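The other protein chains are all here in position, but one chain of the complex has been omitted.
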Amino acid sequence: MSTNRVMRAVRLEAPGRPFTLRAVAVPEPGPGMVRLRIGACGICRTELHLRDGGLDLGCRDFTVGHEIAGIIDALGDGVDPRRLGEKAVVYYYQGCGTCHHCRMGETHLCPAPLAQPGFTSDGGYAEYIAVPATHAVPLPGDADLAEAAPLGCAGSTAVHACRMAGIVPGEWIVVNGAGGVGLAVVQVARAAGARVVSVGRGAERLALAREMGAEAVIDAAHEDVGARIRAVTGEGADVVFELVGTEATMRIATAALRRKGRLVLIGYTADSYTVHPVELIVRELKIMGSVGATLQDLHDAVTLFSRGLLRMPVARRLALEEFATGLALTEKGGISGRIVLMPQIAP
Amino acid sequence: MSTNRVMRAVRLEAPGRPFTLRAVAVPEPGPGMVRLRIGACGICRTELHLRDGGLDLGCRDFTVGHEIAGIIDALGDGVDPRRLGEKAVVYYYQGCGTCHHCRMGETHLCPAPLAQPGFTSDGGYAEYIAVPATHAVPLPGDADLAEAAPLGCAGSTAVHACRMAGIVPGEWIVVNGAGGVGLAVVQVARAAGARVVSVGRGAERLALAREMGAEAVIDAAHEDVGARIRAVTGEGADVVFELVGTEATMRIATAALRRKGRLVLIGYTADSYTVHPVELIVRELKIMGSVGATLQDLHDAVTLFSRGLLRMPVARRLALEEFATGLALTEKGGISGRIVLMPQIAP
Amino acid sequence: MSTNRVMRAVRLEAPGRPFTLRAVAVPEPGPGMVRLRIGACGICRTELHLRDGGLDLGCRDFTVGHEIAGIIDALGDGVDPRRLGEKAVVYYYQGCGTCHHCRMGETHLCPAPLAQPGFTSDGGYAEYIAVPATHAVPLPGDADLAEAAPLGCAGSTAVHACRMAGIVPGEWIVVNGAGGVGLAVVQVARAAGARVVSVGRGAERLALAREMGAEAVIDAAHEDVGARIRAVTGEGADVVFELVGTEATMRIATAALRRKGRLVLIGYTADSYTVHPVELIVRELKIMGSVGATLQDLHDAVTLFSRGLLRMPVARRLALEEFATGLALTEKGGISGRIVLMPQIAP
Partner (left out) sequence: MSTNRVMRAVRLEAPGRPFTLRAVAVPEPGPGMVRLRIGACGICRTELHLRDGGLDLGCRDFTVGHEIAGIIDALGDGVDPRRLGEKAVVYYYQGCGTCHHCRMGETHLCPAPLAQPGFTSDGGYAEYIAVPATHAVPLPGDADLAEAAPLGCAGSTAVHACRMAGIVPGEWIVVNGAGGVGLAVVQVARAAGARVVSVGRGAERLALAREMGAEAVIDAAHEDVGARIRAVTGEGADVVFELVGTEATMRIATAALRRKGRLVLIGYTADSYTVHPVELIVRELKIMGSVGATLQDLHDAVTLFSRGLLRMPVARRLALEEFATGLALTEKGGISGRIVLMPQIAP
């Protein structure tokens, strides 16, 4: 199955240096692996951190991009031949397989991962990728690959965070932040029977949040967020998902929780979180961090996507060569929807 | 059943003023209530805060003391006559009965409690008290009332905190603080199949912790607590119960948690808790507050006590008249065991 | 507050004898109680069993009826005066308050209940009833009392059974039986994010099930239920709620479960359940019984009702004097919706 074919790929050569588009060898799938002809790869803010050197996992000279969807076009030994031609989205945590977390199906917490496409090994800003067959999660045959690609990161992260929160149907859920992950959390919480309040900035974004299931919206630019949460929920929020993560938003979020309320921190930011223990104690609050997703979470995200309950809107579809434009637009922000690179379209 | 009998009682007349021993009417049990002839009432640090005005719930002129055990000597209408003569310990949260928390059996979180003996209504530094029959939790017939009294506060608080933590048998539990509640947590966690590390100060206290089930002990006065926790547990603690609550101990506790670890805050202190969200996120940590206990928790504490698995050592047994001595000793600290007032012994 | 007023009430005088309409004293609410002027009382199959002597809890000469909604028209001592004029539905388990189950908020499992209106004490086929204030669960001001009354039995039973089943959003739920409780389960499971298959008899009933959220329906009269469940769900049902309870339906239900599936038995019937342990073992199935509801379940049912997510259709509204007609129609069956007695309408 060996070839000498080459493909285009966007590479991180050294942190703090602009990515470069280069020709590299098309990967061949080893035993138990599949190769995907990539149809779409979402651009995530994480790529900005890799480019700027803010996130440096010690690896060099690899293809970036971790929100990857494509069509299986080659199989390694031992893989079910029926998988050829299947659409799939990539689960990007490849755990050690032996630690406590891998055994429990919490691969995203493995302290010694074997590979993480787009972070420490070749990712999805390219024409092809090879991954373990188990990590190519089947998509429905009619899936739009551009819409499906962000399931691999934003979508599954939302499923995981909602599971961590232990949402009970009928609970009041506040989602602070109406970007890609925030809107996904709105939808997943809604699908779990929760009543959702979306907090964001700008009428357009909040209209989208409503469309995706938010029962109430709060414009953080013009409203007193804490007061409005209390007005809408009555006794306070059961859960606040915090995706903005400034000192102010976390303080307001904590104050807005009802007794037994939970604050779920998802987004990375620079600010610290400070609270007086008494505030957590007298109302028996919980503060918890949520990172990434399990393989099962991604399967669940795909199921919600297939049922039309988790939509991942795409703002722009760019050619691979336009990666710099995509990164610049992502950095600028203010766009409703994911920017997606599509290696098979012409620039 | 009305009488004009009087009894001795230690009263809070105004916050910030010394308590006074006075004669007040012996209470009569109303419908559904029982009267206890008090055998013992523990002295808790909370009484110091009430006396000093640091804790002021707005109530005046009531009997203090909330760790109460005695013998039922009078019954209100509708109470099972077999309860006369029964030994019992008092559950001191009297909820509204209608709110979400009362319905769920979480009376300690009721936002509108009807009464709280020793905090907002007459408590246990006295010869008698009347409480709802359901709030007089039966003790075994051979119970030492001085040892049983602290179950109503320290013992049940420990049961509750362990339940909140969701201890899994075999997990490594660190208890930071080896006072009354701390030693109770050691025992309850041990009874739940956990492996317990006790952190405290002084050889005597730590020897007691070992005797009560700690598999390892750390002397916070002479050892690097964080390093020792990692050495003993291998991958870090599954749960840290924080009873010291200084900025430094909470920081060390957070760092000592393994992935999926939980920090349970119990003790009130002046310091704030500061953490960077990333630290909670990448290891998916949980920080949670625990306050007081449910009625079921107290029943469970009594069961553990009856089985010899939860011992509440008594350091000194004082007459009611010696309450000031008891408070002074409690304030001074450094005593291994509860100081208990016993209204039926002579000063 | 004492009066000599009398009211009409339908009484069980002895099991196996027809109920009789009689004049009895209007009840006065004792301390902590409220009196409801009854607006509606649903007719439940249980009344047929009481009348026929099939259900005999040893009590005689009391008013039957346990699905009770009305307006609070008198308050006992100690009840919040703002409750006067409030619409409410009755929670009919009055527990002992001291047992393990009462402490845990599982009043419906109390082995020594103080009273059970309509079963062992005066119920709702009458003009008035007095119940503990906590047991009169507030309804929204615009609630139709005829629609709200069945929440006290069928609605809360459905909430409870769904909670027992531990429904995970996205799971396939089969509800075998499309009567009052069955349709309530369909709605509650739907509100919890489940995908629901309703199994019943007749196009009209199944159309109603679809309208209430069933994603698929199976006509037990004309289809192979087991085969259809497998066809719809793919790997089998995650949960089957069994409300028919014949030997055949329970066997089919067990076979239709996927690995880790749960069979929840709700309806009382004559047939036994037989299964080979190996069938439960190799797929790790769970069989569980669910009876009645907690006070919290009824509050949750009311909340779902208020949000329009739990509708309890009323087939016929009859005067109190028409109780025999109502019972006969209930016995005959085949009616889509509850038959409700309304003491304030003329026959």
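Just so it is clear, A, B and C label the chains in written order, and each chain counts residues from 1 on its own.
As a convention for this text, a contact is a pair of C-beta atoms (placed from the backbone, for glycine too) under 8 Å apart; a residue touches a chain by one contact, two chains touch by 3 or more.
Keep in mind that this is a model prediction, so the values were computed, not measured.
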**Asked** Which visible chains touch the chain that is not shown?
**Response** A, B, C
**Prompt:** Among the options A:Gly105, A:Pro140, A:Gly166 or A:Gly334, which residue touches the chain absent from this view?
**Reply:** A:Gly105
**Prompt:** Which residue among B:Ala115, B:Ala191, B:Met312 or B:Leu327 touches the omitted chain?
**Reply:** B:Ala191
**Message:** Touch as defined at the start, partner being the missing chain; which of C:Ala40, C:Ala126, C:Ala154 or C:Ile266 qualifies?
**Reply:** C:Ile266
**Request:** Determine which one of C:Leu48, C:Leu285, C:Leu329 or C:Ile345 touches the chain that has been left out.
**Result:** C:Leu285
**chain B residues touching the omitted chain (full complex)** = 169-170, 191-193, 300, 303-304
**Request:** Go through chain A and note every residue touching the omitted chain.
**Result:** 31, 97-98, 100, 103-105, 133-134, 294-296, 299
**Message:** Which parts of chain C face the unshown chain closely enough to count as touching?
**Reply:** 100-101, 106, 109, 111, 164, 235, 242, 245, 250, 259-260, 265-269, 271-291
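We take it that only the chains that are shown with their structure count from here on.
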**Message:** Do chain A and chain B, two copies of one chain sequence, contact each other through the same residue numbers, with over half in common, or through different ones?
**Reply:** same
**Prompt:** Once you find the CA centre of chain A and the CA centre of chain B, what distance in Å lies between them?
**Reply:** 44
